[in-house]
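Quick one: the structure is below, questions incoming.
All protein chains but one are shown at their positions in the complex.
Note that the chains take the letters A and B in the order they are written out, and that residue 1 is the start of every chain.
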Amino acid sequence: MNWLPLTILLLPAVGAALLAGRGWRWPRMLTVIVGPGVVWLSFLVVLYGYATDVNVDQSYWTWIKVDGFTLPFNLLLDHLSLFMCLMITGVGGLIVTYSVGYMGHEDDPSYARFFCYMDVFVTSMLLLVLAGNFIILIVGWAMVGLSSYLLIGFYYWRLSAVVAARKAFVMNVIGDIGMILGTFVIFFQFHATTYSDVFHQLGCSGDRLCLGTPDSPTLELAAFLFLVGAVAKSAQLPLHTWLPDAMEGPTPVSALIHAATMVTAGVYLVGRLHPLYDVAPYAHHAVAIIGALTALVAATIAIVQTDIKRVLAYSTMSQIGYMFLAVGVGAYAAAFFHLLAHAFFKALLFMSAGNVIHAMDDEQDMRRFGGLWRQLRGTSISFLIGSLALVGVIPLIGYFSKEFILGAVFSNPDPLSIWLWVVGFATAILTGFYTGRMWWIAFWGKPSPTRPVAVPQEAPAVMLWPVLVLAALSVAGGALQSKTAIGFGTTLVEDYLRPVVGAIAWPANPFDVLLALATMVLALVAFGWAYLMYVPRAERRAAFLDSLAEVAMASPHPWSSRVPWAQTLLEHKYYFDEIYDWAFVRPLDRLARWGDRGDRRVVDGSLTGVAGWVQGGGRELGLLESGYFRSYILVFVGGAVVAGLLVLWRASTA
Amino acid sequence: MTVVFTQVNASGALQIAGESLDTGWFLYLAAILFVIGAVGVMVRRNPLVILICIELMLNAVNLTLVTFSRQLQNLDGQLFALMALTVAAAEAVVGLGILVDIFRLREVEDVDELSELRG
Partner (left out) sequence: MITAIFFIASLLALLGAVGVVLFRNPIASVLSLVLVMFALSVHFLLLSAQFLFAVQIIVYAGAVMVLFLFVIALLGPGRELASSRMPRQGWLAVVVAAGFAVLLASLLGNLTYHQPASTNLDLFGTVEKVAIGLFTTYLYPFELTSLILLVAAVGAIYLSREHRQ
């Protein structure tokens, strides 16, 4: 019995249980040790697993045993899940450590509550990736949704936070339904629920992509249903509206859940279920199309956001679109490498943004920052590294991962792929633009006149060193998989994941590397163009380029006068929220109100009615003991009459 | 004064001083008196009047006893009625005594006021 997977899973659970039970009464020091500590311990166990090259599908006990069907509680720790666990516990550990400082101003019970929820989340996410069968997967899936709800609504006294948490949860539940229905279809088709059973029946495993099994409507249906789940969890079109609102949660929450881990669960799902998607081409293409579209749309919306966390949220949506695109064409290793890279640099960006917000006295509007480069040097540098990684600049990890994806898509023989590549290419340029805009507005130029804090303090050490670690990882991480992006070097990620997801089945195009470099250059150009557009003339040093750009007084939207309709469209996020509200929320609300009225009248009414009868009966019975002589006499005589009549009747019929 | 009579069969007819009365008439009268007394007990609110109605009921019972004593030509009925009369007298005495005792505390016009046995 291999205890490794269970240990990895349960360590954060123990932490959560301790914090839930006793944490609010503990001294802060103890919470600080337990909360992040269990995550780091789990990380160490995962490292041990990596070092010993563990590969096990371990069943711990039989959960359901019915005639003909057995459901074990089994955890699957193969290379893919180990990869995910490394990321979850590693990046998670860094973020939880960071939040020791970030959440420091909370009172003790809230402090403990935060770390309890974070540990619950880590446990849920680990359960999701370690699950060895569909049912456990759904359990982890739902628990992750719950943790997200708890953490988004952490500041539960704020109405906006509670509403956002509810929105996230409801959309996640839509995904849960897809997952459950998909599992039903799988069970119906294969009469099994463990991965090993199902994949075995699909006739493929590991590095053999299942191209031999024929397609069938049932398999397509299952694949589409799981896609619904993935889309909801990963905030892809059309179930994406919850992610920007989820920024109501504390910044570490945004970093961990909505950048590094939870939203990548959809990518993991498609990757893990790749045997299914390999034989369901329609669903598989749908994955790629959704991914590409989301990437592009999210990038366009990010251009007009003023809240720094929202820019990062839409950026996350866009990057996950890239990952969906990658799994959609079958380049699984590329997707997971980008997943890892994104975890590094997006967490880095969020935490640096958190440092900025912290220094700016909880202000999140970028337009009120300005000029932080001079005053918050450390944070600015880390933010810059993260930004450049996001844009995809050599030698940062973002370049290698993004170009791996784009290269794989470009060289994919499928006729659709070239269009998808165009979308991805455009998105990369837009990424450069909005990232640049974010950087220039927030960090460059003169301090905004509406800045809340004139002399910001750099973050304390506990908030800085996780950021620095991530920055280092973002810089050095490219070494893991450099061959595919620059033509030489390593293929560590691809090799490691090959036993589970297989290799990329088509040859690389010789132009890949050139295209990659060209993409990078154009993205950098866009980055620079943002400088021209958003930094006012008075603060710029390169005066000769003025003629190319609109000049405004530190306005973040210089296009407003030129294409106002586009501005409005983007500012309203393509009106998705409004459409959903009109189409779903209002009718459901009315239905719920009608149901409530019915419930109150019928159900409650009948209960109240029964209670009324009982009360009335009680009152009548009370007359028996009223103390009134005359009532007693009445009952007396009446009873005698009844008894007499009874006896008579008996005697007459006897 | 003795009344000479002869009885021939179990027909219920009572031969009294030459004329024939039916037992049933006496019984019906007693029953009616009893019911009237019962109604009085249930309806009246003055405690004294309630006691009086109880006496009325007792009298009706006495009449029934004596009637059957005559019909069955068994003196036991009359003796029973005598005892009942005596007991009725004793009971009236005690009842009135209690009433007088209550009246010492307060003026009871309505027996509904005496509801301390409530609950």
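Here is the rule we use: a contact is a pair of C-beta atoms (placed from the backbone, for glycine too) under 8 Å apart; a residue touches a chain by one contact, two chains touch by 3 or more.
Source: prediction; values computed, not measured.
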Out of A:I418, A:A479, A:I579 or A:L648, which is the one that touches the chain we can't see? A:L648
On subunit A, where is the contact patch with the chain that was removed from view? 628, 630-631, 634, 637-638, 640-642, 644-645, 648
What does the interface between subunit B and the hidden chain look like in terms of residue numbers? 1-3, 5, 7, 9-12, 14, 16-19, 21, 23-29, 31-40, 42-46, 48-49, 51-53, 55-56, 59, 62-63, 66-67, 69-76, 78-79, 81-83, 85-94, 96-101, 103-104, 107, 109-110, 112
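Going forward, only the chains that are shown with their structure count from here on.
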Mean-CA-position distance for subunit B and subunit A (Å): 94
Within the complex, which stretch of subunit A touches subunit B? 625-630, 633-634, 637
Looking at the complex, which residues from subunit B come into contact with subunit A? 38, 41-43, 45, 111-112, 114-119
